[in-house]
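Okay, handing you the structure first.
Missing here is one protein chain; the remaining ones are kept as they sit in the complex.
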Amino acid sequence: MTVRVGVIGAGMIGQDHVRRLTEVVHGAEVTAVTDLDAERAATVAAAVGAWAAADGAELIGLSEVDAVLVTSWGPTHAEHVLAAIAAGKPVFCEKPLATTAEDCLRIVEAEIAYGRRLVQVGFMRRYDAGYRELKRVLDAGEIGTPLMVHCAHRNPTVPESYHSEMAAQDTAVHEIDVLRWLLSDEIVSAQVITPRPTAKRFEHLRDPQIMLFETAAGVRIDLEVFVNCQYGYDIQCETVGETGLARLPEPARLAVRSGDATRVAVPQDWKERFGAAFDVEFQEWIDTLAAGGEPTGPSSWDGYAATVISDAAVEALKSGRVVGVTMKDRPAFYAEGAR
Amino acid sequence: MTVRVGVIGAGMIGQDHVRRLTEVVHGAEVTAVTDLDAERAATVAAAVGAWAAADGAELIGLSEVDAVLVTSWGPTHAEHVLAAIAAGKPVFCEKPLATTAEDCLRIVEAEIAYGRRLVQVGFMRRYDAGYRELKRVLDAGEIGTPLMVHCAHRNPTVPESYHSEMAAQDTAVHEIDVLRWLLSDEIVSAQVITPRPTAKRFEHLRDPQIMLFETAAGVRIDLEVFVNCQYGYDIQCETVGETGLARLPEPARLAVRSGDATRVAVPQDWKERFGAAFDVEFQEWIDTLAAGGEPTGPSSWDGYAATVISDAAVEALKSGRVVGVTMKDRPAFYAEGAR
Amino acid sequence: MTVRVGVIGAGMIGQDHVRRLTEVVHGAEVTAVTDLDAERAATVAAAVGAWAAADGAELIGLSEVDAVLVTSWGPTHAEHVLAAIAAGKPVFCEKPLATTAEDCLRIVEAEIAYGRRLVQVGFMRRYDAGYRELKRVLDAGEIGTPLMVHCAHRNPTVPESYHSEMAAQDTAVHEIDVLRWLLSDEIVSAQVITPRPTAKRFEHLRDPQIMLFETAAGVRIDLEVFVNCQYGYDIQCETVGETGLARLPEPARLAVRSGDATRVAVPQDWKERFGAAFDVEFQEWIDTLAAGGEPTGPSSWDGYAATVISDAAVEALKSGRVVGVTMKDRPAFYAEGAR
Partner (left out) sequence: MTVRVGVIGAGMIGQDHVRRLTEVVHGAEVTAVTDLDAERAATVAAAVGAWAAADGAELIGLSEVDAVLVTSWGPTHAEHVLAAIAAGKPVFCEKPLATTAEDCLRIVEAEIAYGRRLVQVGFMRRYDAGYRELKRVLDAGEIGTPLMVHCAHRNPTVPESYHSEMAAQDTAVHEIDVLRWLLSDEIVSAQVITPRPTAKRFEHLRDPQIMLFETAAGVRIDLEVFVNCQYGYDIQCETVGETGLARLPEPARLAVRSGDATRVAVPQDWKERFGAAFDVEFQEWIDTLAAGGEPTGPSSWDGYAATVISDAAVEALKSGRVVGVTMKDRPAFYAEGAR
């Protein structure tokens, strides 16, 4: 069975996912596209023989749409996801699930009311081969009980529109999700430390930032977020347990020995670093839907948790204090192994 | 346009390629399958909704078959490839193109007579990300004119049916092809050195072997072929040029520090090491055919050359001498950039 | 000129330094030894043909002693160092310079009053080849202005006598000194975070600890101190600057590929990791004295600063708060380049 996907939002990411669903993923086709910019929607739709819908509501209602992909502007996510749930259609929502915890909760409640998982949130790191191997090692107890995680998330540069709160909401949110999943644990507090800022940034931006998280089990996470590091897109993750440590591998790159040194290139953007993870993420999503199952990736609850925790990090940045994460109790609906 | 592929040979490799064409590659479908074992052909065909043809001749003639994939027993390759050329259908032939240089030449001549490239040979290393980066570095002159290449091809073990000549014909043939391509150069002689054999092999097998090749430009290649190395599937390639060297990267694997050491896993088989290369190889083949182009991968001529060179290596093994490679002049039809 | 050294304290470290001064370092001889345990002093002294002095005071006064090495129990350091200054003799004091900031200050004042540097404190990391290369890279601006430093100090295990405050006073004190030197900067605050403790420790010990330091220039340092990590003695230091990062090299160790992995051994103790640094440290000290110069290594002021900062870290551990470092103004006597 081919899963017919309707895409809400035809910007850069949306177009890349249309390409992915059309040219890479098996078992999917894009049957409808919509965008605030109707002309853009029409162009993107035409290229893959899809219908250009007037808006999200029309798209979700189309009988030719089995599943919905939301890649529109963040503040519109909640509305589309809720509409998809109301229509009983599976919906893949790029992060964030919603821009406020309240909206995330409304989605969680709607999904529980529906009685079946429909929502998957686009945290692609869970599909990266290195992180998956890291989880296997942790789950197998090869380094004992985890105690600490040291992470870094570095981008070469960011555009002027990037502001200080985005370090948590847009950047660290990936680590927040993947660490909750790696550790099978919940983050309960956040603190943000602000080193001397790099001179190589727009004046309004606080960069770098060091985020400190604590989990319910007492694991301590330190995460360097440095979005103007100049030299590349560099993701580091080292987990220290009672009997050993495991470190995410560097991407495989040629070693060239010349001049007076050995030189190994560093990836320059997230597409180079996580392109394969996106492919796996969408293939698994489509495979699950095609088999009639509920999505197994990051859930509404994970989207809610990531928003609450990144909100806490923003508050920690503003206040300079340790901020507790105030999260609802996890509904049984989302308990590990529940679905 | 979907390329409809007929598959001749439904053994392990054939089945894996059927899966690949069906579940991974875009733009292809398997419409016919044949095998000496008719029952096996029927089972494999049924699973993907394809026709189980009685034999290669019938399969090649089917109007539902746009392109042919030959994965049958080596000695039957030539017959099927020639039949495909006679039918004017593109044909992808797993190595070897044919088991004798004479048969390879017949294919070359048939293809030239046809006037258009139809044949691609399954040397997948040209599609591996590491080898491609190595070729980019060489072509860009980053290490100067190449002078030497040091290679190793190691398998953990081989079955009892593997015999000494297969070290050249089945194993080294991959390096032979990829080095001709990497260096844009031709191999002109072969020598084989036989170290003390490992005790961990079947008695009839000479293992390891060290093969020495010389190219027309004077590049010297040493290749360790060791098919019972016990510890893993390990492919090494280091190219030394006038101003530097470049080394194929190790696969990206987690570093785990525990006990008293840091430990990084080694791949255990070719699927783990080259699975992604196979996917790219077939996707590019299908994309080229779908666009109406001639195949751009390893040609009949490359298949002929690999056979002649591996034959020389076998003779070198038997004689203990340096054996010159006696190859026809490369037809203009196959000149670099000709097609 | 041979420098005649008197050694106060003939325990394990003292004996190792006697061996080093006698068998490794050039231009030194050990002419006197003393220890609380007179018999031990006699044995150690006899082995190298030195005089067994009754106590530190006698030893310092001997005309056969040109320079004093203090390796006795920490609480006795101040007394011996002050006595050496009073006698106008150069004195090398193993860390700590003194167990209280007050005593350190008394030494600083005595030295200033004497008018010439006599004291060097035993922080050996400044003599490690890797740290020296790191300092060269930082000073050359190869990674731009430093912004953050990520460190780890891991021991396989510690004895039962090791208590929670020693994580700062005995272990982190090495990073405190070497980072002040690497960055040419001063530490101004400390915070300690306590992850879930490892089960593999004595009950009374808080292990691991994460120490956070801020420097006057705003550099942020995170330091994992984990003294029961089980797998080895592992020192990590990564400095992140505005345009790049530099990481302390792993010790050179053989890579062995067997089983199904590549394995590289991790050092098991500080002697294996820093043995060469100790040799260089003492050779440079002796060379300077032999040439009639003032010691150039870590000064009384550095010893004072390390004590004040580790005291702040201990207070931070106890209070759970960020603790400002209250340090006297650096006397001109100890200004960089002053001496």
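Observations
For reference, chains read A, B and C in written order, and residue numbers begin at 1 within each chain.
Everything below uses one rule, namely that a residue touches a chain if its C-beta (ideal position, glycine included) is under 8 Å from a C-beta of that chain, and two chains touch if they have at least 3 such contacts.
The structure displayed is predicted, hence computed values, not measured ones.
Within the full complex, the chain left out of the display contacts the shown chains A, B, C. Note that of C:39, C:102, C:133 or C:160, the residue touching the chain absent from this view is C:133. Although one chain is not drawn, the whole complex shows that of C:74, C:218 or C:244 it is C:244 that touches it. For the chain missing from the display, the contacting residue among B:141, B:195 or B:293 is B:195, taking the whole complex into account. Only one residue in the set A:218, A:232, A:249 or A:331 touches the chain that does not appear here, and it is A:232. In the full complex, chain A contacts the hidden chain through residues 230-232, 234, 257-266, 268. The missing chain lies against chain B, touching residues 144-145, 147-148, 150, 152, 193-200, 208, 210, 212, 214, 217-220, 222, 224, 226, 229-231, 240, 242-245. Although one chain is hidden here, its contacts on chain C can still be listed: residues 22-24, 26, 129-130, 133-134, 137, 142-143, 243-259, 264.
Heads up, the rule we're going with is that only the chains that are shown with their structure count from here on.
Chain A and chain B touch with mostly matching residues; of the residue numbers seen at this interface, over half occur in both copies. Chain A has its Cα centroid nearest to the centroid of all protein Cα atoms in the structure.
Computed from the mean C-alpha positions, the centre of chain B lies at a distance of 59 Å from the centre of chain C.
With each centre defined as the average position of its C-alpha atoms, the distance from chain A to chain B rounds to 39 Å.
Counting partners per residue, chain C has 230-231 as the residues that reach two or more other chains.
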